[in-house]
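Subset of chains shown; positions unchanged.
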Amino acid sequence: MKLIMAVIKPFKLEEVKASLVPIGIEGMTISEVKGFGRQKGQMEIYRGAEYEVSFLPKVKIEISVADEVVDSVIEAIRNAAGTGKIGDGKIFVYSLDSLVRIRTGEKNREAL
Amino acid sequence: MLKIYLQNKIYLRKISCLSALCITFAILLLGPSRVMAGTEISPGDTSWMLTSTLLVLLMTIPGLALFYGGMVRKKNVLSLVMQCFSITCLVSVLWMVAGYSLAFTDGGSLNSYIGGMNKLFLNNLTIDSANGSIPETTFMTFQMTFAIITPALICGAFTDRLKFGAMLLFVGIWVMLVYVPVTHWVWGGGFLGNDGVLDFAGGTVVHINAGVAGLIAAIVLGRRKGYGVENMAPHNLVLSVIGASFLWVGWFGFNAGSALAANKSAGMAMVATQISAAAAGLSWLLIETIKRGKPSVLGIISGAIGGLVAITPAAGFVDPTGALLIGVVSGIGCYWGATGLKHYFGYDDSLDVFGVHGVGGIIGAILTGVFAIETIGGTPGMLEGNFGQVFIQLEGIFITVIYCATVTFLILKIIDITTGLRVDEDSEITGLDLSLHGESIQ
(Lines give C-alpha, C1' and ligand atoms only; values in the text may rest on other atoms or scores of the structure.)
Protein backbone atom coordinates (compact mmCIF):
# COMPACT_ATOMS: atom_id res chain seq x y z
CA MET A 1 0.00 0.00 0.00
CA LYS A 2 1.03 3.54 -0.63
CA LEU A 3 0.11 6.80 0.91
CA ILE A 4 -0.39 9.57 -1.60
CA MET A 5 -0.06 13.03 -0.23
CA ALA A 6 -0.90 15.95 -2.49
CA VAL A 7 -0.63 19.66 -1.84
CA ILE A 8 -3.04 21.57 -4.08
CA LYS A 9 -4.72 24.95 -4.48
CA PRO A 10 -7.64 25.19 -2.03
CA PHE A 11 -10.41 25.84 -4.52
CA LYS A 12 -9.47 22.74 -6.49
CA LEU A 13 -10.46 20.42 -3.67
CA GLU A 14 -13.99 19.75 -4.85
CA GLU A 15 -12.81 18.95 -8.36
CA VAL A 16 -10.10 16.62 -7.13
CA LYS A 17 -12.55 14.81 -4.91
CA ALA A 18 -14.98 14.47 -7.80
CA SER A 19 -12.28 13.01 -10.05
CA LEU A 20 -11.27 10.38 -7.51
CA VAL A 21 -14.62 8.90 -6.71
CA PRO A 22 -15.02 7.33 -10.19
CA ILE A 23 -11.74 5.47 -9.83
CA GLY A 24 -12.85 3.91 -6.61
CA ILE A 25 -11.33 6.16 -3.97
CA GLU A 26 -13.85 6.32 -1.18
CA GLY A 27 -11.94 7.99 1.56
CA MET A 28 -9.39 10.69 2.16
CA THR A 29 -8.15 13.02 4.83
CA ILE A 30 -7.53 16.68 4.17
CA SER A 31 -5.94 19.50 6.08
CA GLU A 32 -5.40 23.21 5.64
CA VAL A 33 -1.74 23.99 5.18
CA LYS A 34 0.38 26.84 3.93
CA GLY A 35 2.80 26.53 1.09
CA PHE A 36 6.02 28.26 0.24
CA GLY A 37 7.48 27.91 -3.22
CA ARG A 38 7.97 29.70 -6.47
CA GLN A 39 4.52 31.21 -6.48
CA LYS A 40 4.66 34.81 -5.35
CA GLY A 41 2.45 35.61 -2.38
CA GLN A 42 -0.44 38.04 -2.24
CA MET A 43 0.42 41.49 -1.02
CA GLU A 44 -1.50 42.60 2.03
CA ILE A 45 -1.82 46.28 2.68
CA TYR A 46 -1.66 47.64 6.18
CA ARG A 47 -2.16 51.37 6.50
CA GLY A 48 -0.16 52.04 3.42
CA ALA A 49 2.56 49.54 4.29
CA GLU A 50 2.55 46.36 2.26
CA TYR A 51 3.44 42.94 3.49
CA GLU A 52 4.12 40.04 1.23
CA VAL A 53 2.36 37.02 2.56
CA SER A 54 4.98 34.44 1.70
CA PHE A 55 2.99 31.44 2.88
CA LEU A 56 0.01 30.78 0.70
CA PRO A 57 -3.05 28.78 1.68
CA LYS A 58 -3.02 25.26 0.25
CA VAL A 59 -4.91 22.08 0.94
CA LYS A 60 -3.15 18.82 1.73
CA ILE A 61 -4.84 15.56 0.77
CA GLU A 62 -3.79 12.21 2.13
CA ILE A 63 -5.08 9.01 0.56
CA SER A 64 -4.03 5.47 1.23
CA VAL A 65 -4.30 3.31 -1.86
CA ALA A 66 -3.41 -0.12 -3.16
CA ASP A 67 -0.16 -0.22 -5.10
CA GLU A 68 -1.82 -0.90 -8.42
CA VAL A 69 -3.94 2.26 -8.48
CA VAL A 70 -1.17 4.72 -7.54
CA ASP A 71 -0.61 5.84 -11.10
CA SER A 72 -4.22 6.39 -11.95
CA VAL A 73 -4.74 8.36 -8.76
CA ILE A 74 -1.75 10.57 -9.51
CA GLU A 75 -3.09 11.10 -13.00
CA ALA A 76 -6.54 11.98 -11.74
CA ILE A 77 -5.18 14.47 -9.23
CA ARG A 78 -2.94 16.08 -11.80
CA ASN A 79 -5.80 16.53 -14.22
CA ALA A 80 -8.19 17.94 -11.65
CA ALA A 81 -5.77 20.14 -9.73
CA GLY A 82 -3.71 21.54 -12.58
CA THR A 83 -4.30 25.09 -13.74
CA GLY A 84 -0.99 25.38 -15.53
CA LYS A 85 -0.02 28.32 -13.34
CA ILE A 86 2.81 28.33 -10.84
CA GLY A 87 1.70 27.10 -7.45
CA ASP A 88 -0.38 24.13 -8.54
CA GLY A 89 1.36 21.99 -5.96
CA LYS A 90 3.03 18.62 -5.60
CA ILE A 91 2.22 14.97 -5.13
CA PHE A 92 4.30 12.85 -2.76
CA VAL A 93 4.11 9.05 -2.62
CA TYR A 94 5.50 6.78 0.08
CA SER A 95 5.08 3.24 1.28
CA LEU A 96 2.89 2.18 4.15
CA ASP A 97 3.97 -0.70 6.35
CA SER A 98 0.47 -1.39 7.49
CA LEU A 99 -2.99 0.05 7.77
CA VAL A 100 -5.81 -0.62 10.25
CA ARG A 101 -9.48 0.33 10.22
CA ILE A 102 -10.25 1.32 13.79
CA ARG A 103 -13.92 0.33 13.77
CA THR A 104 -13.46 -3.25 12.57
CA GLY A 105 -9.81 -3.97 13.18
CA GLU A 106 -9.44 -4.97 9.52
CA LYS A 107 -5.83 -4.81 8.35
CA ASN A 108 -4.00 -3.63 5.24
CA ARG A 109 -5.84 -4.22 1.96
CA GLU A 110 -9.12 -4.94 3.69
CA ALA A 111 -8.78 -1.67 5.56
CA LEU A 112 -8.35 0.42 2.43
CA MET B 1 9.63 69.89 15.04
CA LEU B 2 10.34 69.58 18.72
CA LYS B 3 13.21 71.97 18.21
CA ILE B 4 11.00 74.57 16.66
CA TYR B 5 8.65 74.43 19.57
CA LEU B 6 11.49 74.76 22.03
CA GLN B 7 12.75 77.81 20.23
CA ASN B 8 9.52 79.51 21.05
CA LYS B 9 11.08 80.96 24.15
CA ILE B 10 7.96 82.84 24.98
CA TYR B 11 6.42 79.56 26.11
CA LEU B 12 9.39 78.36 28.09
CA ARG B 13 8.46 80.27 31.18
CA LYS B 14 4.96 78.84 31.21
CA ILE B 15 6.35 75.36 30.72
CA SER B 16 8.81 75.48 33.55
CA CYS B 17 6.15 76.86 35.82
CA LEU B 18 3.90 73.98 34.81
CA SER B 19 6.61 71.46 35.50
CA ALA B 20 7.09 72.85 38.94
CA LEU B 21 3.37 72.61 39.37
CA CYS B 22 3.39 68.98 38.43
CA ILE B 23 6.00 68.17 41.03
CA THR B 24 4.39 70.07 43.87
CA PHE B 25 1.09 68.55 42.86
CA ALA B 26 0.59 66.44 45.92
CA ILE B 27 0.99 69.22 48.38
CA LEU B 28 -1.48 71.62 46.90
CA LEU B 29 -3.85 73.21 49.33
CA LEU B 30 -6.38 74.93 47.25
CA GLY B 31 -9.07 77.46 48.00
CA PRO B 32 -12.84 77.11 47.74
CA SER B 33 -14.22 75.88 44.46
CA ARG B 34 -16.46 77.72 42.10
CA VAL B 35 -20.08 77.18 42.99
CA MET B 36 -22.20 76.05 40.07
CA ALA B 37 -25.38 77.99 39.65
CA GLY B 38 -28.37 75.96 40.76
CA THR B 39 -30.73 76.62 37.87
CA GLU B 40 -33.72 74.56 36.87
CA ILE B 41 -32.96 71.06 35.49
CA SER B 42 -34.26 70.48 31.93
CA PRO B 43 -35.42 66.89 31.41
CA GLY B 44 -34.76 67.21 27.67
CA ASP B 45 -31.18 68.38 28.09
CA THR B 46 -30.61 65.86 30.87
CA SER B 47 -31.94 63.08 28.71
CA TRP B 48 -29.50 63.94 25.95
CA MET B 49 -26.58 64.29 28.36
CA LEU B 50 -27.30 60.94 30.03
CA THR B 51 -27.32 59.48 26.54
CA SER B 52 -24.17 61.30 25.50
CA THR B 53 -22.38 60.02 28.57
CA LEU B 54 -23.08 56.43 27.72
CA LEU B 55 -22.17 57.06 24.10
CA VAL B 56 -18.72 58.25 25.07
CA LEU B 57 -18.31 55.25 27.35
CA LEU B 58 -19.28 53.07 24.36
CA MET B 59 -16.40 54.64 22.47
CA THR B 60 -13.91 53.04 24.84
CA ILE B 61 -15.69 49.79 25.62
CA PRO B 62 -16.27 48.18 23.24
CA GLY B 63 -15.40 50.80 20.58
CA LEU B 64 -11.72 51.41 21.02
CA ALA B 65 -11.12 47.96 22.47
CA LEU B 66 -12.33 46.41 19.22
CA PHE B 67 -10.90 49.02 16.87
CA TYR B 68 -7.44 48.40 18.30
CA GLY B 69 -7.99 44.74 19.14
CA GLY B 70 -8.73 43.83 15.55
CA MET B 71 -5.52 45.45 14.34
CA VAL B 72 -3.06 43.47 16.42
CA ARG B 73 -1.95 39.90 15.98
CA LYS B 74 -4.23 37.22 17.32
CA LYS B 75 -1.95 36.50 20.26
CA ASN B 76 -2.31 40.03 21.64
CA VAL B 77 -5.96 40.89 21.16
CA LEU B 78 -7.07 40.08 24.68
CA SER B 79 -4.29 42.16 26.17
CA LEU B 80 -5.64 45.15 24.28
CA VAL B 81 -9.24 44.77 25.28
CA MET B 82 -7.95 44.20 28.81
CA GLN B 83 -6.13 47.52 28.70
CA CYS B 84 -9.22 49.38 27.56
CA PHE B 85 -11.46 47.69 30.10
CA SER B 86 -9.13 48.13 33.05
CA ILE B 87 -8.44 51.75 32.16
CA THR B 88 -12.20 52.29 32.22
CA CYS B 89 -12.37 50.92 35.75
CA LEU B 90 -9.25 52.65 37.03
CA VAL B 91 -9.94 56.11 35.66
CA SER B 92 -13.57 56.02 36.83
CA VAL B 93 -12.37 55.61 40.37
CA LEU B 94 -9.55 58.15 40.06
CA TRP B 95 -11.89 60.71 38.56
CA MET B 96 -14.29 60.24 41.44
CA VAL B 97 -11.51 60.39 44.03
CA ALA B 98 -9.70 63.48 42.80
CA GLY B 99 -9.72 64.02 39.05
CA TYR B 100 -13.03 65.79 38.75
CA SER B 101 -12.32 68.11 41.62
CA LEU B 102 -8.88 69.11 40.33
CA ALA B 103 -10.14 69.60 36.79
CA PHE B 104 -13.43 71.34 37.30
CA THR B 105 -13.51 73.18 40.59
CA ASP B 106 -11.97 76.55 41.39
CA GLY B 107 -8.27 76.33 42.21
CA GLY B 108 -8.19 79.66 43.95
CA SER B 109 -4.93 81.50 43.40
CA LEU B 110 -3.63 78.65 41.23
CA ASN B 111 -6.82 78.51 39.20
CA SER B 112 -5.07 79.31 35.95
CA TYR B 113 -3.20 76.04 36.26
CA ILE B 114 -5.18 73.63 38.37
CA GLY B 115 -8.53 73.22 40.10
CA GLY B 116 -9.30 72.80 43.77
CA MET B 117 -9.85 69.93 46.19
CA ASN B 118 -13.31 70.81 47.29
CA LYS B 119 -14.97 67.86 45.61
CA LEU B 120 -12.52 65.09 46.34
CA PHE B 121 -14.50 61.84 46.53
CA LEU B 122 -17.37 63.87 45.07
CA ASN B 123 -18.15 64.77 48.62
CA ASN B 124 -19.67 68.11 47.88
CA LEU B 125 -21.45 66.95 44.77
CA THR B 126 -25.02 66.89 46.02
CA ILE B 127 -27.94 65.42 44.15
CA ASP B 128 -29.33 68.93 43.78
CA SER B 129 -26.34 70.74 42.30
CA ALA B 130 -26.66 71.66 38.66
CA ASN B 131 -24.40 72.58 35.78
CA GLY B 132 -26.41 74.80 33.48
CA SER B 133 -29.61 72.94 32.77
CA ILE B 134 -28.37 69.46 33.73
CA PRO B 135 -27.54 67.85 37.08
CA GLU B 136 -23.91 68.29 38.04
CA THR B 137 -23.77 64.54 38.62
CA THR B 138 -24.39 64.08 34.90
CA PHE B 139 -21.81 66.67 33.93
CA MET B 140 -19.31 64.89 36.16
CA THR B 141 -20.02 61.49 34.61
CA PHE B 142 -19.92 62.92 31.10
CA GLN B 143 -16.49 64.37 31.77
CA MET B 144 -15.43 61.09 33.38
CA THR B 145 -15.94 59.31 30.10
CA PHE B 146 -13.56 61.78 28.42
CA ALA B 147 -10.96 61.11 31.10
CA ILE B 148 -11.37 57.40 30.36
CA ILE B 149 -10.99 57.46 26.62
CA THR B 150 -7.95 59.72 26.49
CA PRO B 151 -5.45 57.33 28.11
CA ALA B 152 -7.18 54.40 26.39
CA LEU B 153 -6.29 55.97 23.06
CA ILE B 154 -2.60 55.85 24.01
CA CYS B 155 -2.74 52.03 24.24
CA GLY B 156 -2.44 51.83 20.47
CA ALA B 157 1.13 53.08 20.68
CA PHE B 158 2.57 50.68 23.22
CA THR B 159 0.60 47.59 22.35
CA ASP B 160 2.15 44.11 22.32
CA ARG B 161 5.04 44.96 24.63
CA LEU B 162 4.07 46.90 27.77
CA LYS B 163 3.72 45.21 31.15
CA PHE B 164 0.18 45.25 32.51
CA GLY B 165 1.11 46.66 35.91
CA ALA B 166 3.29 49.34 34.36
CA MET B 167 0.40 50.24 32.06
CA LEU B 168 -1.96 50.77 34.99
CA LEU B 169 0.66 52.79 36.85
CA PHE B 170 1.41 54.93 33.83
CA VAL B 171 -2.24 55.59 33.10
CA GLY B 172 -3.04 56.48 36.69
CA ILE B 173 -0.20 58.97 36.95
CA TRP B 174 -0.67 60.35 33.44
CA VAL B 175 -4.33 61.09 34.00
CA MET B 176 -3.57 63.05 37.15
CA LEU B 177 -0.46 64.85 35.89
CA VAL B 178 -1.33 65.45 32.26
CA TYR B 179 -4.99 64.95 31.50
CA VAL B 180 -6.41 66.69 34.55
CA PRO B 181 -4.32 69.88 34.29
CA VAL B 182 -4.76 70.25 30.53
CA THR B 183 -8.50 69.80 30.93
CA HIS B 184 -8.50 72.47 33.58
CA TRP B 185 -6.53 74.85 31.36
CA VAL B 186 -8.96 74.52 28.48
CA TRP B 187 -12.35 73.86 30.04
CA GLY B 188 -12.03 74.24 33.80
CA GLY B 189 -11.27 77.93 34.03
CA GLY B 190 -7.53 77.73 33.28
CA PHE B 191 -5.36 79.96 31.14
CA LEU B 192 -5.87 78.37 27.73
CA GLY B 193 -9.61 78.76 27.86
CA ASN B 194 -9.15 82.31 29.12
CA ASP B 195 -6.80 83.04 26.25
CA GLY B 196 -9.62 82.11 23.87
CA VAL B 197 -8.47 78.72 22.62
CA LEU B 198 -11.41 77.07 20.85
CA ASP B 199 -11.81 73.39 21.64
CA PHE B 200 -15.43 72.34 21.37
CA ALA B 201 -15.14 68.72 22.36
CA GLY B 202 -11.53 67.93 23.04
CA GLY B 203 -9.34 68.13 19.96
CA THR B 204 -6.56 69.47 22.14
CA VAL B 205 -7.48 68.04 25.51
CA VAL B 206 -8.16 64.54 24.26
CA HIS B 207 -6.61 63.92 20.87
CA ILE B 208 -3.44 65.99 20.71
CA ASN B 209 -2.75 64.97 24.29
CA ALA B 210 -3.21 61.27 23.55
CA GLY B 211 -1.40 61.48 20.23
CA VAL B 212 1.69 63.10 21.69
CA ALA B 213 1.75 60.77 24.68
CA GLY B 214 1.52 57.87 22.24
CA LEU B 215 4.44 59.16 20.21
CA ILE B 216 6.61 59.52 23.30
CA ALA B 217 5.58 56.08 24.54
CA ALA B 218 6.43 54.50 21.18
CA ILE B 219 9.86 56.12 21.22
CA VAL B 220 10.65 55.30 24.85
CA LEU B 221 9.51 51.68 24.55
CA GLY B 222 11.17 50.97 21.22
CA ARG B 223 9.80 48.87 18.44
CA ARG B 224 7.98 45.60 18.69
CA LYS B 225 10.22 42.57 18.18
CA GLY B 226 10.10 41.68 14.53
CA TYR B 227 8.84 45.10 13.42
CA GLY B 228 9.38 45.59 9.72
CA VAL B 229 10.31 41.94 9.21
CA GLU B 230 7.43 39.83 10.42
CA ASN B 231 3.95 40.14 9.05
CA MET B 232 2.04 42.09 11.68
CA ALA B 233 -1.08 42.55 9.62
CA PRO B 234 -4.34 42.99 11.55
CA HIS B 235 -5.75 39.64 12.58
CA ASN B 236 -9.43 40.49 12.26
CA LEU B 237 -10.58 43.72 10.70
CA VAL B 238 -14.21 42.84 11.30
CA LEU B 239 -13.54 43.66 14.93
CA SER B 240 -11.93 46.93 13.87
CA VAL B 241 -14.95 47.84 11.78
CA ILE B 242 -17.28 47.19 14.71
CA GLY B 243 -15.00 49.32 16.82
CA ALA B 244 -14.86 52.11 14.27
CA SER B 245 -18.64 52.09 14.04
CA PHE B 246 -19.01 52.54 17.77
CA LEU B 247 -16.39 55.23 17.76
CA TRP B 248 -18.30 57.04 15.02
CA VAL B 249 -21.69 56.70 16.66
CA GLY B 250 -20.29 57.37 20.11
CA TRP B 251 -18.64 60.49 18.75
CA PHE B 252 -22.09 62.04 18.47
CA GLY B 253 -22.15 61.93 22.26
CA PHE B 254 -18.63 63.31 22.33
CA ASN B 255 -19.28 66.22 19.99
CA ALA B 256 -23.01 66.91 20.04
CA GLY B 257 -22.95 66.10 23.76
CA SER B 258 -20.37 68.82 24.28
CA ALA B 259 -23.15 71.33 23.69
CA LEU B 260 -24.26 70.17 27.17
CA ALA B 261 -27.86 70.45 25.98
CA ALA B 262 -30.25 69.10 23.36
CA ASN B 263 -30.27 72.35 21.44
CA LYS B 264 -29.53 73.73 18.00
CA SER B 265 -25.82 73.75 18.73
CA ALA B 266 -25.96 70.01 19.38
CA GLY B 267 -27.89 69.56 16.15
CA MET B 268 -25.31 71.43 14.12
CA ALA B 269 -22.41 69.67 15.88
CA MET B 270 -23.88 66.33 14.86
CA VAL B 271 -24.13 67.44 11.24
CA ALA B 272 -20.52 68.58 11.23
CA THR B 273 -19.40 65.35 12.85
CA GLN B 274 -21.17 63.16 10.35
CA ILE B 275 -19.97 65.06 7.32
CA SER B 276 -16.36 65.31 8.39
CA ALA B 277 -16.14 61.61 9.21
CA ALA B 278 -17.66 60.65 5.87
CA ALA B 279 -15.51 63.04 3.87
CA ALA B 280 -12.31 61.91 5.57
CA GLY B 281 -13.17 58.26 4.99
CA LEU B 282 -13.60 59.00 1.31
CA SER B 283 -10.48 61.11 0.99
CA TRP B 284 -8.29 58.42 2.61
CA LEU B 285 -9.95 55.86 0.35
CA LEU B 286 -9.17 57.93 -2.69
CA ILE B 287 -5.55 58.68 -1.92
CA GLU B 288 -4.91 55.09 -0.96
CA THR B 289 -6.45 53.83 -4.16
CA ILE B 290 -4.30 56.22 -6.13
CA LYS B 291 -1.09 55.41 -4.31
CA ARG B 292 -1.53 51.68 -3.60
CA GLY B 293 -4.03 50.55 -6.16
CA LYS B 294 -6.46 49.02 -3.72
CA PRO B 295 -8.85 50.63 -1.29
CA SER B 296 -8.57 48.90 2.08
CA VAL B 297 -11.00 48.42 4.92
CA LEU B 298 -8.39 49.57 7.38
CA GLY B 299 -7.93 52.66 5.24
CA ILE B 300 -11.50 53.85 5.13
CA ILE B 301 -12.08 53.30 8.84
CA SER B 302 -8.81 55.05 9.69
CA GLY B 303 -9.82 57.94 7.52
CA ALA B 304 -13.23 58.22 9.15
CA ILE B 305 -11.63 58.24 12.60
CA GLY B 306 -9.19 60.89 11.41
CA GLY B 307 -12.12 63.00 10.25
CA LEU B 308 -13.85 62.56 13.59
CA VAL B 309 -10.70 63.60 15.42
CA ALA B 310 -10.26 66.70 13.30
CA ILE B 311 -13.85 67.86 13.64
CA THR B 312 -13.78 67.43 17.42
CA PRO B 313 -12.47 70.90 18.30
CA ALA B 314 -14.56 72.46 15.50
CA ALA B 315 -17.91 70.72 15.84
CA GLY B 316 -19.81 73.57 17.49
CA PHE B 317 -18.08 76.34 15.55
CA VAL B 318 -18.24 75.48 11.84
CA ASP B 319 -20.91 75.00 9.17
CA PRO B 320 -21.44 71.91 6.98
CA THR B 321 -19.13 73.18 4.25
CA GLY B 322 -16.39 73.83 6.79
CA ALA B 323 -16.90 70.32 8.11
CA LEU B 324 -16.62 68.89 4.60
CA LEU B 325 -13.30 70.62 4.03
CA ILE B 326 -11.94 69.67 7.45
CA GLY B 327 -12.89 66.09 6.63
CA VAL B 328 -11.17 66.05 3.27
CA VAL B 329 -7.97 67.60 4.61
CA SER B 330 -7.77 65.40 7.68
CA GLY B 331 -8.30 62.19 5.70
CA ILE B 332 -5.26 63.03 3.61
CA GLY B 333 -3.30 64.39 6.56
CA CYS B 334 -3.83 61.29 8.68
CA TYR B 335 -2.93 59.08 5.73
CA TRP B 336 0.36 60.88 5.61
CA GLY B 337 0.71 60.68 9.39
CA ALA B 338 0.14 56.93 9.50
CA THR B 339 2.26 56.07 6.48
CA GLY B 340 4.74 58.74 5.42
CA LEU B 341 5.65 60.37 8.71
CA LYS B 342 5.91 57.18 10.72
CA HIS B 343 8.03 55.34 8.21
CA TYR B 344 10.23 58.35 7.68
CA PHE B 345 11.21 58.59 11.32
CA GLY B 346 11.06 54.88 11.91
CA TYR B 347 9.35 54.81 15.30
CA ASP B 348 6.84 52.02 15.94
CA ASP B 349 3.67 53.87 16.87
CA SER B 350 1.99 50.54 16.43
CA LEU B 351 -1.60 51.53 15.76
CA ASP B 352 -0.87 55.12 14.71
CA VAL B 353 -1.99 57.01 17.76
CA PHE B 354 0.11 59.97 16.79
CA GLY B 355 -0.44 59.52 13.07
CA VAL B 356 -4.21 59.68 13.45
CA HIS B 357 -5.02 61.39 16.75
CA GLY B 358 -2.00 63.65 16.97
CA VAL B 359 -1.98 64.72 13.35
CA GLY B 360 -5.77 64.82 13.09
CA GLY B 361 -6.03 66.77 16.33
CA ILE B 362 -3.51 69.37 15.18
CA ILE B 363 -5.18 69.75 11.78
CA GLY B 364 -8.54 70.15 13.47
CA ALA B 365 -7.33 72.65 16.03
CA ILE B 366 -5.82 74.86 13.35
CA LEU B 367 -8.74 74.59 10.94
CA THR B 368 -11.15 75.45 13.73
CA GLY B 369 -9.43 78.79 13.80
CA VAL B 370 -9.84 79.03 10.05
CA PHE B 371 -13.44 77.95 9.55
CA ALA B 372 -15.16 79.14 12.73
CA ILE B 373 -18.37 81.05 11.97
CA GLU B 374 -19.65 83.62 14.36
CA THR B 375 -23.35 82.94 13.93
CA ILE B 376 -22.81 79.30 14.73
CA GLY B 377 -20.41 79.21 17.66
CA GLY B 378 -20.05 82.83 18.67
CA THR B 379 -16.47 83.23 17.48
CA PRO B 380 -15.41 84.18 13.95
CA GLY B 381 -12.47 82.41 12.34
CA MET B 382 -9.83 83.44 9.83
CA LEU B 383 -12.20 83.25 6.88
CA GLU B 384 -14.42 85.76 8.62
CA GLY B 385 -11.44 88.04 9.12
CA ASN B 386 -10.36 87.00 12.61
CA PHE B 387 -6.77 86.09 11.79
CA GLY B 388 -5.71 86.07 15.42
CA GLN B 389 -7.78 82.97 16.17
CA VAL B 390 -5.37 80.74 14.27
CA PHE B 391 -2.52 81.97 16.44
CA ILE B 392 -4.51 81.39 19.58
CA GLN B 393 -5.16 77.86 18.32
CA LEU B 394 -1.43 77.41 17.71
CA GLU B 395 -0.74 78.53 21.27
CA GLY B 396 -3.05 75.82 22.54
CA ILE B 397 -1.36 73.21 20.37
CA PHE B 398 2.20 74.22 21.28
CA ILE B 399 1.64 74.33 24.99
CA THR B 400 -0.18 71.03 25.06
CA VAL B 401 2.42 69.31 22.89
CA ILE B 402 5.36 70.46 24.94
CA TYR B 403 3.80 69.95 28.34
CA CYS B 404 2.41 66.56 27.46
CA ALA B 405 5.62 65.38 25.81
CA THR B 406 7.77 66.42 28.74
CA VAL B 407 5.67 64.99 31.51
CA THR B 408 4.84 61.79 29.61
CA PHE B 409 8.54 61.24 29.03
CA LEU B 410 9.35 61.74 32.70
CA ILE B 411 6.61 59.41 33.90
CA LEU B 412 7.69 56.65 31.53
CA LYS B 413 11.35 56.96 32.45
CA ILE B 414 10.60 56.83 36.16
CA ILE B 415 8.44 53.74 35.75
CA ASP B 416 11.09 52.16 33.56
CA ILE B 417 13.69 52.63 36.28
CA THR B 418 11.49 51.42 39.09
CA THR B 419 9.25 48.60 37.88
CA GLY B 420 10.31 48.30 34.26
CA LEU B 421 8.13 48.94 31.24
CA ARG B 422 8.63 46.17 28.77
CA VAL B 423 7.78 42.49 29.07
CA ASP B 424 10.60 40.03 28.50
CA GLU B 425 11.28 38.68 25.04
CA ASP B 426 9.70 35.30 25.65
CA SER B 427 6.44 36.86 26.76
CA GLU B 428 6.43 39.14 23.75
CA ILE B 429 6.96 36.20 21.41
CA THR B 430 4.38 34.04 23.13
CA GLY B 431 1.95 36.92 22.99
CA LEU B 432 0.65 38.99 25.86
CA ASP B 433 -2.69 37.16 26.07
CA LEU B 434 -1.15 33.99 27.36
CA SER B 435 1.88 35.42 29.09
CA LEU B 436 0.18 38.24 30.98
CA HIS B 437 -3.37 36.98 31.41
CA GLY B 438 -3.23 33.21 30.94
CA GLU B 439 -5.98 33.38 28.35
CA SER B 440 -6.25 33.10 24.59
CA ILE B 441 -8.87 33.19 21.88
CA GLN B 442 -9.56 30.19 19.71
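Every chain is named by a letter (A and B) in the order it is written, and numbering of its residues begins at 1.
Convention: a residue touches a chain if its C-beta (ideal position, glycine included) is under 8 Å from a C-beta of that chain, and two chains touch if they have at least 3 such contacts.
Since the structure is predicted, the reported quantities are computational estimates derived from the model, not experimental observations.
Asks: For the entire complex in this file, put down the subunit formula using the displayed labels.
Replies: A x3, B x3
Convention: only the chains that are shown with their structure count from here on.
Asks: Could you state the distance in Å from the CA-based centre of subunit A to that of subunit B?
Replies: 52
Asks: Please give the residue numbers of subunit A that touch subunit B in the complex, ascending.
Replies: Residues in contact with subunit B: 44-51, 53.
Asks: Can you name the residues of subunit B that touch subunit A in the complex?
Replies: 231-234, 288, 291-292, 294, 296, 298-299, 302, 335, 338-340, 343, 352
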